[in-house]
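A short worksheet on the structure shown next.
Of the protein chains in this complex, one is absent; all others appear in place.
Up next is subunit A:
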């Protein structure tokens, strides 16, 4: 990403900008995963398998929702429809991000993002410079994401401390005989979890980390849904 295209959002330079809000491969939705943050686990786990992945730039763990089994495969994306009741915030944020501006955290925009348009989509600013509904929504979303990311960090630290993360690989066999292997992902180590003593469980619970642990485990049931979608796609 070219840094020159990321600008602090303001109602002068960006007053005419519009944002295309519907899903589409051309708009950055052809991805196999997205970061998810703790505050949205409850929604996300009802649709997607939630697992851990490593940031290739830092090696640090972060929780993700899986949309497919291979790079750029999003089984939920059908043309301009995202066939799920919930899309992770990180994926929803599109061209927006939080940046530093004069020591303050403010909304920034990547003006080269494919969702940015002059004539199509929803406006960011009202006629007289006030925030349009879309921008209000974006501000809330970024705020939740921002807090969620620091909550993620504490969550991961706690899991590492109790050695609750383990790697897994998933061998997927499709009805047509094709095989896929899912590598480089991590999940909750259930043996370690079941072996935790009361003090450790109390600590995790008090920090609000027990609930997301179990939501991640429950989300594993979504793998069969993902596989069914993959089989349908392979048949089509």
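Everything below uses one rule, namely that a residue touches a chain if its C-beta (ideal position, glycine included) is under 8 Å from a C-beta of that chain, and two chains touch if they have at least 3 such contacts; residues count from 1.
Heads up, the rule we're going with is that contacts and distances are computed from a predicted model.
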Hidden chain of the complex, named as in its UniProt record, picked from "Tryptophan halogenase family protein", "Multifunctional fusion protein", "Spermidine/putrescine transport system permease protein" or "NADH-quinone oxidoreductase subunit J": "Tryptophan halogenase family protein"
Of A:86, A:186 or A:223, the residue in touch with the unshown chain: A:186
Of A:27, A:41, A:61 or A:76, the residue in touch with the unshown chain: A:61
Chain not shown: contacting residue from A:134, A:165, A:196 or A:210: A:165
Subunit A residues touching the omitted chain (full complex): 54-61, 160, 163, 165-167, 184, 186
